[in-house]
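A single protein chain has been omitted from the complex, and every remaining protein chain is retained in its original position.
Showing subunit A:
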Amino acid sequence: MAQQDFSNKKALLIEDMAEARIMQRKMLTDFGFTSIDIAMKAETAIELLRSKSFDVILSDYNLGKGKDGQQLLEEVRHSALIPNTATYLMVTAETSIEMVMGAIEYQPDGYVTKPFSQAMLQRRLNKLLETKERLYKVNLALDNKEYETAISEAKIVMDKYPSLEGKCERIMGDCFLELKEYKKALALFNKTIKSRKMPWALFGKAKSYYLMDELDKAEKLLNQLMLDNRFFVNAYDWLAKVLLKQDKVAEAQSTLIAAITKSPKNILRQMELGRISLLLGDSITAEMAYRKAVFLAKHSCYNTSEVYLKHLESLARIADSGPLIPRQKDNFDSTLKKIHDGFFDEPDSRAKAYEYEMDICIADNEISTAKQIFEVWLSDVGSAAATAPSKQQTDRYSSAFGS
């Protein structure tokens, strides 16, 4: 194994325990890293990942009260905050490894189990970076969304390095899905399952069936995956998608609630629960899910106006059947303030915020306040700061104002 040159590589170390952090930092320095950034929690890590690029990320699974290492990984990989060419090494205790390995959709490039010696970490890093080098062209193509290239490059790597067969097949399967070549994806996942019952291959098969609209087959596989692996919460998410397509909206909602009980800190899952609950007219559950999403959004990659507006919308739907209680009103005001602070320069967001605010006022029978808001809205439309209300909205407000 060739010794890697770490001196030109940038490292990010994420660890909440001071003792381990100092030790690992020293180890990295001894390996030759000259650029080492430190984060004590996931939220800080996201800020750093937003502003800088890193080649190696060494993250503990257990990060205290906030997000854990796996949630951090899911968020940054999903939002492409770190490229596929970067290496993510997860530090775990022996007992948390199943939770990490259970999360199949986003996996780190490697694991190292505490306690580890300096020599062991160096060896792990060397190997991981060597693998990354071998897969460089594949990962580069993935980062550029050139899926056909990624497939052909993966074939070359697989022939040259048989031990990378599993990794390459998985990448190829996912690329076929991206290219909407579902039959090819299915054939590949089936081939893998024949020799090894890998959970990711079963998951890939289920996704293929879902995308091919063979919903019963997808449902059966996902149920099996949930039985086999209790930490595999992504299977719940996809089962909810299947149920939605089958028009079993209430069942989809309870599936997502089960997923959230297992893993409550995933903002996208909370948003989906909110969306489905609104479809069902269950504005109470929707509000709860969106309120949690608002709480999670601040330090996440998904800090968009949608999260906050959806929370306001769910409260407005509660108000449809009567005035809000004081606690709900406080929630509304606090989220509205966040929109004012962060997203008021987006004309669409501004218009929606006005709309929901007026809904609340009308429910409270505060017609004059609603009128004032409407006037501000119209004047903002004049200065192009807000999107104009629709004909439907204007009619609705006119009748509420009694004019």
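In this section, a residue touches a chain if its C-beta (ideal position, glycine included) is under 8 Å from a C-beta of that chain, and two chains touch if they have at least 3 such contacts; residues count from 1.
Throughout what follows, contacts and distances are computed from a predicted model.
Chemist: Consult the UniProt record of the chain that does not appear here and report its protein name from "2Fe-2S ferredoxin-type domain-containing protein", "Extracellular solute-binding protein", "Histidine kinase domain-containing protein" or "Fe-S cluster assembly protein SufD".
Modeler: Matching "2Fe-2S ferredoxin-type domain-containing protein", "Extracellular solute-binding protein", "Histidine kinase domain-containing protein" or "Fe-S cluster assembly protein SufD" to the record, the invisible chain is "Histidine kinase domain-containing protein".
Chemist: With respect to the chain omitted from the figure, which of A:Met198, A:Leu211, A:Leu268 or A:Val381 is a touching residue?
Modeler: The single option touching the absent chain is A:Met198.
Chemist: Touching the hidden chain in the complete assembly: which of A:Ala80, A:Met120 or A:Ile284 does that?
Modeler: Going through A:Ala80, A:Met120 or A:Ile284 one by one, A:Met120 is the residue touching the chain not shown.
Chemist: Suppose we count only contacts with the excluded chain; which residues of subunit A make the list?
Modeler: Subunit A touches the missing chain through residues 19-20, 23, 93-95, 97-98, 101-102, 113-115, 117-120, 123, 127, 161-163, 165-166, 194-199, 228-229, 231.
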